[in-house]
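Here the complex is missing a single protein chain, while all its other protein chains stay put.
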Amino acid sequence: MPLYIAKRLAIGVGTIWAAFTLTFLLVHSTDNSPGAVRLGMGATPEEVEVENERLGWNRPLLTQYADDLGKMVRFDFGQSLINRGDVRDQLSDRLPVTASISVLATLLAGIVGTALGVVAAVRGRGTAKAVNAFSGFSLSIPSFWLGVVLVYFFAIRLDLLPATGYSRFSEGVGSWLQSLALPVITLAIGGAAVVARMAASGMREALAREYITTLRAIGTPEWRIRYIHALRAASLPVVGALGVQFIVLFGGSVIIENLFALPGIGQAALFGATGNDFPILIGVVVMSTAVVVITNLVLDLLTAVLDPKLRTR
Amino acid sequence: MKQSSRLLRLLAVLLALVLVTAACGDNDDDASPGAGDSVADSGDAAPSGDDSGDSGDAAPSGDAAPSSGGLTLTVALESDYSPATYNPQAYALSQFPFHSLLYDSLFVTTSDGEIVPNIVTEFATNEEATQLTFSLREDLVFDDGSPLDAELVKANLDRRLEEDLRSYSLFGEGQEGEIADVVVNGPYEVTIHWAFEQGIANGHEFLADNVGAIVGPNGAADSTTLETAPEGSGPYRLDLDASTRGATYVLRKWADHWNADAYAYDTIIFNIITDAQARANAVLSGEADLAIKIEPNQINQLESEGALAKIGGTVAAVNVLDKTGERVPAFGFVETRHALSLAIDRQTIVDALRPGARPTVQYFPEQAVGFDPTLNERYAYDPDRARELLASVGLEDGFEVDKVVLGEPTDVELAIQRMWQEELGVTLNFPAVTNTGELFASVNTTAIIINEWGLGLRPAGFVAGPVTSGFMNTQGAESEAISSVLGPALGGNPEALVALNNALVDEGWWIGLYETFTYAGYNPDSIQGVPFGGISGIVVMADVEPVG
Amino acid sequence: MTTTVQSNPPAIEVRDLVVRYGGGRRAMKTPPAVDGVCFDIAPGETLGLVGESGSGKSTIGKALLGLQPPTEGTIWLHGKDVTTASLKERRTLASELRVVFQDPYSSLNPARRIGQTLAESLRLIGIKGDAARARAITTLESVGLPSDSIDRFPSQFSGGQRQRIAIARALVRDPNVLVLDEPVSALDLSTQAQVLNLLADLRDEHKLAYLFIAHDLGVVRFLAHRVVVLYRGQVMESGPVEDVTSRPRHPYSVALTAAAPVPRPAEQIDRRAHREALSVGSASTAPPDPKGCPFASRCPLADGQCHAERPMLRLIGGQRVACHHAEQVGVTWPPPPN
Partner (left out) sequence: MSSIRQAKHQRIPAFLRSWGGVFGAGWLIIMFLASITARWWRPYDVAEQDLIARLQGPSSEYWLGTDAVGRDLFSRVFTAGALPLQASAVMVLVAFGIGLPLILIAAERGGRVEEAIGRFAETIMSLPSTVILLAAIGAIGNRIYPVMMIFGLLVSAALYRILIGVAKSSRQHLYIDAARVDGMGSIRVNLAHVLPSMARPIAVQAAIVYAIGLLIINGLAFLGFGPGEPQPSWGFMIKDASDNIFNSPWMMVPPGVALSLTVMAANALADALAGPLGIPEYTPPKRRRTISASPAQQSEGTDNLALSVRDLSVVVEGGPTLVSGISFDLRQGEVMGLVGESGCGKTMTARSLLGLLPAGVEVSSGSIIWQGRQIAGLPERDTIKIRGREIAMISQEPMVALDPLFSVKSQLTRPLRRFRGVGRREARRIALELLRQVGIVDAERVLRCYPHQLSGGMAQRVAIALALTGSPKLLIADEPTTALDVTVQAEILSLLRALVAETGMSVLLVSHDLGVVADICDRIAVMYSGQVVEAGTVAEVLEDPYHPYTMALLGANPHVADDAPEPERLAAISGSVPPPGNWPEGCRFADRCQFAASECSVAFEPEPAHVDGMSLCIRTGELRRTGAQWAPEHRGAELAVESEAP
C-alpha cells in the first residue's frame, strides 16, 4: 500500500511536470513578447526589447526552462505581467473559490448521480428510461447556456439566489453555500448525468453477478443485496468516474466563474489568456494540475478503501 | 534508494505546499474578529429581496462580507481599476473612484462638477498665471507616521517625466500643463511654475483627482513599491488579506483620517465583474449596491427596476489614426475621411442601438464650450455625396480597412461595417486579438479605432494629449489648422475651442458618431443615487450615501 | 543431448525450454511458466501434454507457435531451429505447423465468412482467387462440413461445427504438425467424441504429428501415443500413454490418474478408496521452492532431499520420471485402500 501511494504520487509529480512543460512550450512556441505585454500601449520596440532582456526572455530556451522549472518546484511563478503581483499569492487567493465550486459540484454530481443511477437500476424499465433520458438531455445542454437561464430565472426573475459573487466560507456557511448554489448546480448537472449512467450500469452489472445469486440462495434480504453488496460494487466505477468528473468540472469552472463573476482560478485563466499574462497562465496550469493530482490521489485512496484487491496489494 | 527517498520528501513538500496554500486562502480571515455578526444582526440572514432598506446596509450576500462592523458598500466595477499598480498617477480619471478612497488628492471634483480644494487649504495664481501657489493641511500623515508635506508633493510632481505615470503626461514636455519647476516655499507651501509663457489661468484644475493624488514617500521614491500595496493617506485602507487581486478589493475606513466623517461606509468592497450582464444582475439581485458602468444592452432591464443613473458627456467616434495614408493609402485623402463620415446613418444607429443618445459628428459634447451645432448640419448623413467624394479620389470601388477588436466587435461597429459596405463598398474587417497588449499595439499599424470617450472636464486637453501627440497620432501627423488654435483653446478661449472642434472634423481626424451617457446601476433600496462628478462621468465616491 | 537420425528428424524437438512472462527484475523473481522442458514428437505421432491449470502446457504450445518467445531453450521443426524464427520465416513454417485452439467461439473472426478466414490463410502463401476457394471447399468437406459453409458466418455454426472449421483452417495449408490446444474441452460429451474421432481419422489419413494439450487424462489416453505430465512448468513424467496412465511412476501422476472419475460406479468406488488413501495434499498458492521438487509440498513421500534438490528425469521402466522416490511408487506406495 505505501508503495502504491508512492507510485501514485510519482505519477502526480510527473503530471505536474508535464503540465508545466506543455505550457512552457506553448508559451515559447510563437514569437511572444512578455515585454510588450508588460509595458502595454505606447512602448517602443527598443523599450520592449530592453524589458524582454530584463525578464530574461532572450536567454537560451533550456536555461529558461531549467530556471523556471526550479522556481516551479517552489511554486514560484514570478510576477504577473499585467498587475505585477506575485502569481502564487494571487492564485492561492483564488484557489479556495474554484476548489469550493468544483468539490461541491463533484459531491453534488456524485450524490445526485448515484441516487438517480440506483433508482434507474432497481426501479424497472420505465424509471431507467426516464433517468437515461434525463442524463442524455443534461449531457447535451451546454453549461454556459444553462447557467445564463438559471440566473435569469432564479436570480433575476424569482430573486431567490445571488446571481454573482463569492462569499467566503469563513464568513458563514450559509452565505457561502448561497453564493455557490447556482454555479454548483449549473456545473453539477452534467456531471450527475455521467455519474447516473455509470452508477446505473454499475448497479445492473453488479446485480447480474454470480455472487448475487449466491447471496439470494442463502436468503439475504433484497435491500441488503442492493444497497450493501451491489451499491458497493457499483461505487468503484462511480468513484473512478468522479475523478474524471472532477477534472472536467474543475475545467468547466472557467466558464462558470466568468458567468457568475466568481474570483477563482478559472477567471484568472481567462484574464491570463486574454491578457497574454504568461506567468499567470503557467501558474494556473500548474496549480490546477496540482489540485487535480491531489484530488485523484484522494479518490485513489478511496478506491483502495472500497476495493480489497487494491488494499491488500 | 537514496534518490527515491529524496523524491518522496520532495513529494511530501509539494503536497504540503498545495494543501497549505489552499488552506490559507480560506482561513486568512479567521484572524479578523468575527464581528461580522453585528451586521447580520441588523440585517437579515434571509436572501436578497427582502432588504427593506432598513439600515441601508449592503445587500444580504454582500453583507456577509468581511467587515469589522458598520455599513458596507459593495461596488461592481467593469474592470480592474488598479490592474498594474496601486499608483493613482498611473491611471486615468475614470479609475479614480477606486483610488480616491485610498489617496488624498490636492483638489477634487465634486458631484456638482466643480473642482474644489481638498487637502489644499488655500491657493493662489500670480497675475501672469505662470505660477500656482498653494498651502496644505498640516495634519496629514501616512500609516508609518511620515507627513504629507510640501517636500512630498514636490517629490510626487517631480516624477512627471516617468513613462508609467500616464496621468502626469500632461505635465510633460510640450504638453498643455508642462511644469517648469516645483518650489517648496515652506513645510506646507508649494509653488508650481508653469512652462507656458502665457500661463495657465485655471492651473489648479490640473492638480485635481488622480493627477493631484499624493502617494507616500516610499512610492514617491520608487514607484515599483506601489505595485504590491497602495501607500496613501486617504480615508480608507486596502485590506490586502481580504482582497483578491483583479477580483475583489476590500477597503476599510481609516477612522483617523481628517475627513473620515464625510464617508458613510465603514467598508467598501469593489468586485470586478467584467461580464456586462453579470454586472447588471449583481445590482438587480442585490449583490452590489452600485455598478459602474452599465452597457446599453442592460439599460432597459435596470431602468425598469428604477436602478439606473446616467450622465452625459461621452462621445463616440471613429478616430482616424492613419492620417498620412501610410497604412491604408485611401486614408491619405481627406475626401475619404469625409466620405466615411457622410456614409454613416447616425440617426439609425442611435435609434436602434443607443436609445437616448444624440447623433453628432463633432468632438465637443453639447454641454461643453466649443460645441458647434452647424457642424452636425454640414456633415449630415449623405451617402450620395459620400460616393461622389470617394469617386473624386478614384476610390469608387471602395477599399478595405481593418479595425482590431478584442473578442468580438460591438453592435455599433457592426452597424458601421454594414453601412460602409452598402453605401461605399468599403470593407471594414475586424481582425480579432486575444489580449489587450495586441490591441494596444495595433494603434501602430491600423488606420482607425472606434471608441466611446469620456473626455472629462477639459476636452481640449485630450486633443493636446492623445489626439495630436499621443497614441492616436503615432505617425506624428501635423495639421496647421489644429495646432494653430490648440494653444488658445487650452487656455479656455471659447472661439478657439470652436475653431479646434471645426478643425478636428474638417481635417477628418475625428469622425464623431454620437454623444451618449455614461450609465451606472444602483440599488435604490440601499443607496440614494449615483453622484456623478459632472460630465467627467466618474462617480464621486465620497458622496455615495446610504438610504435613510 | 541425443543426435537425431539424419534422414528422418522428429517433427518437433524441444530442448530445455524455459518461458517467463513479462520482463525485468520482477519477472525473474516469479517462477517461470515453463521450466526446462524437453520432448520430441515423431512424424505421425501424437504427444499428449497433461497437467492442471497453471502447469504451463498452453505456454509450451504458444512457444512452439511463436506466440510467446521462449526465454531459453531451442525448438526444432523438422530439424530446423525455429526458436526465434522471424515473421517471414514463420509464414512458410506456418504451412507445416498449425494450430487448433480450445474455444471455438473465439477462434474464428465473427465478422468474416468462413471462406474469407480460410482464404486469408492461403493468401499469405500466395494462393488466391478460385484456387484458394477450391482448396477451402475441399478442406471443409474433409472435416465433414458441407461446401456451402464457405459463404457463411461463424455465428451460424454450433460449437462442434466451429471446431471443425478451426480444424479446416489448420489443415488448409496442408501441414504436417498440429498443435491442438485443448480442442475438445469446451465441447459437450457427444460433440467431443465426434471431434476426437475426426482428429484421429485425419491423423491416420494425413500422417499428422499432434501436440495434444489437454487436462483430461481420458481424452489424452484416447488420442495420444505418448504423454508428458507437467506440474508447475516442469516435466514430472513422460512415456507411452498406456504406461503412464496405468502404471504411473511419479506421485503426481498417481494422484492425477486416481483423481479422474470413471462413469462406472463399481469401479469408481475402488478408485475413490484408492484416491483417498493417497493423502496427497492440496495445492497451495504459494510458489514452490525453486531449489527442490515443485510437488514436494503436496507429496506424501517428500523428505529433506525433495525440498533441497530438484529431481532429474530418470528412465524407469518405459517412462522418464522426475522423482527421487520413483522406485517406491507402485511398490510400497500408495498403500492399499483400507
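The chains carry the letters A, B and C, assigned in the order they are written, with residues numbered from 1 in each.
The rule is short, and it goes like this: contacts are C-beta pairs under 8 Å (C-beta built on N, C-alpha and C of every residue); 3 or more make two chains touch, one makes a residue touch a chain.
Keep in mind it's a predicted model, so treat the numbers as computed, not measured.
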Displayed chains contacting the withheld chain: A, B, C
Touching residue (missing chain; options C:8, C:30, C:268 or C:305): C:268
Option touching the unshown chain, where C:174, C:201 or C:309 are the choices: C:201
Residues of subunit B (touch criterion as defined above) contacting the omitted chain: 276-277, 280, 295, 297-298, 300-301, 348-349, 351-353, 405-409, 411, 414-415, 417-418, 421, 430-432, 434-435
Those residues of subunit C which, in the complete complex, touch the missing chain: 22-24, 52-53, 62, 65-67, 87-88, 90-94, 97-99, 101-103, 106-109, 111, 117, 120-121, 124, 141-142, 144, 146, 149, 152-153, 155-161, 166, 169, 173, 188-194, 196-198, 200-202, 204-205, 215-219, 221-222, 245-246, 255-256, 258-268, 272, 275-276, 280, 282-285
Residue numbers in subunit A that touch the chain omitted from display: 11-12, 14-15, 18-19, 22-23, 26-27, 29-30, 32, 121-122, 124-125, 128, 136-137, 139-145, 148-149, 152, 156, 201, 203-205, 207-211, 213-222, 229, 232-233, 244, 247, 250-252, 254-255, 258-259, 265-266, 269-270, 272-278, 281-282, 284-285, 288-289, 291-293, 296, 306-309, 312
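The rule is simple: only the chains that are shown with their structure count from here on.
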Category of the chain touch graph - line, ring, star, complete, other: other
Centroid spacing, where centroids are CA-atom means, of subunit B and subunit C in whole angstrom: 88
Centroid spacing, where centroids are CA-atom means, of subunit A and subunit B in whole angstrom: 36
Computed distance of Cα centres, subunit C from subunit A, in Å: 54
Residues on subunit A engaged by subunit B in the complex (per definition of touch): 6, 9-10, 12-13, 16, 36-37, 40-42, 47, 73, 75, 80, 82-86, 88-90, 92-96, 99, 148, 151, 155-156, 159-172, 174-175, 178-179, 258-261, 263, 267-268, 271, 273-276, 287, 290-291, 294
Subunit A partner contacts - residues on subunit B that touch it in the complex: 4, 7-8, 10-11, 14-15, 17-19, 21-22, 24-30, 36, 40, 45, 47-49, 60-62, 64-66, 76, 80, 82-85, 163, 224, 227-228, 243-248, 271-275, 277-279, 281-282, 284-288, 406-407, 434-438, 440-441, 443, 470-471
